[in-house]
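Here the complex is missing one protein chain, while the rest keep their positions.
Moving on, here comes subunit A:
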Amino acid sequence: MRKTIILKAIALLLVISSCSDDEGQDLIDFTVNFNSETVSTTEKDTSVDVQLNFSRPASEAGTISIAYTATNAEYGTDFTTTPDGESGTIAVAVAKGDHSASFTFNKLSNAIEGSTKSVTFSIGSFDQTDWKQGAKASALVSFTPIASTNGIIDSENGGSNIPNQVYFDFSSATQTAVRRDTWEIAFYNGTENRVFLNPALAVSAVEITGETDLLAITEASDLPEPMELTGLNAMFQPEAVTVGTVSELLEGLPVGYYQYGNLDEGISFTDNAEGTLEGTAFSEVSTTATENYVYILSLGYEIPTKPAETGSIATTGDQRGYMKVRVLSDGNSYTIQYAELAETESYNEVTISKDAAYNLTAFSLTNGETISVEPNKDQWDINLSGVFSYYGDSGGLVAGLTYSDYVLHNTLGNVGLYQVTIEGDVPTYSNFTMGDVDESAFVFDNRAVVGSGWRDAFNGVINENVYYVLKDADGNYYKFDFTDYKSTEGERGHYQFTYERL
């Protein structure tokens, strides 16, 4: 009998000790939330997407029923939805693997001034019984604009290749994403006649001083006069280089460690990091045509298509080649003469009028057309440039530098910004209020104040000790703080920041 007890006891021990706490290996709850509790429309908008976010990708397909109640509005007269909501509910289909779903609100009429007109959508039911509604179970779509006071922005830079640069406007909470490789140069619309290069694509330019004939310069040409430049030798030490031919010059033109320059002499083949009018690689365009020389441009680097390994980035692909450009101006417009570097027969010529609504008008040399890149100059505050390059000094190494996760602010559009470093009795981000704003600290002459210092890519973390204060052109004050630069899946190039109007 005793043996029985022992055997049972041992068997019991086996059972107990072989149990383990496995909870937590299951999927988290599937909850559905509206992306935003308020959706505003402007007079111009005829439709707007209303987005629903999920807590995790859907593990099975299903349908979400959305109900609505309208204030001073009628379905069919003032608005419709896609999918159709005439019956009183909208059936939004969810496919397996989806992170989010959306439906479209179509505005058929505007609000009469002074009256409120809105539709409130709410999550009704699910055909999957284990789906749940989250904290943001309803969203109000207004027929008129609503000012933005705070928010969390997941940037649309597009991942580890950082294909997009993103412009963000705090007051309208609008982000505008543009592919980095759609333009090479941009023309200043202010009184000065200036040409900017696309730093997000690592475009660089060198002036062939003395040469005004675009077709006379090819890769085989000698320079009108030799250039005294500085490069890096194989041991990364500065080394004087005398360049006498175009082909020698091309070796040091693309942005990279071996890019030539001479900071003491003020020679840089890129615009300065600060983005000042005086710091462009192009000299100021003269209204006297003969004073405007030919430039050779390195068109930067292709955006790779293969995503980088988790945790790293791949932003610079093959070099995009070279072109030659000469820019003339009459003060109100720019005339661009451009051709392939090898071209000796004919060139293209385009004239672009200045448009005061924008800081810059971007131009694609490869497609020969102006490109809509920046929003109106008073409709963006910061530019999540992603990639950013310039010739400069990095810890003693003077070279063509390429940064990632770079953020600029709209200095040409009168936006001021400064960085707050949390130390001593400096308030934390959440404790920072209007009373803490240091008016004298706003920087209006250096677009690169944020730069890439908000994250520490070497250690793979956000720099938790800094946040930023911004004053837009209309005098609104905002604070913002970056919360991540990787997606939850670990992919870089997915920035997130939170902001609040002070």
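FYI, a residue touches a chain if its C-beta (ideal position, glycine included) is under 8 Å from a C-beta of that chain, and two chains touch if they have at least 3 such contacts; residues count from 1.
One rule holds for everything that comes next: contacts and distances are computed from a predicted model.
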According to UniProt, what is the chain that's been left out of this complex called? Choose from "Inner-membrane translocator", "ABC transporter permease", "TonB-dependent receptor" or "Formate dehydrogenase-N subunit alpha". "TonB-dependent receptor"
In the whole complex, of A:26, A:423 or A:474, the residue touching the missing chain would be A:26
Could you tell which one of A:112, A:152 or A:426 touches the chain left off the display? A:152
Touch list for subunit A against the chain that is not drawn: 2-4, 6-8, 10-11, 13-29, 33-36, 53, 55-57, 134-136, 151-152, 154, 308-310, 314, 316, 428-430, 460-462, 464, 481, 483-484, 486-490, 496, 498
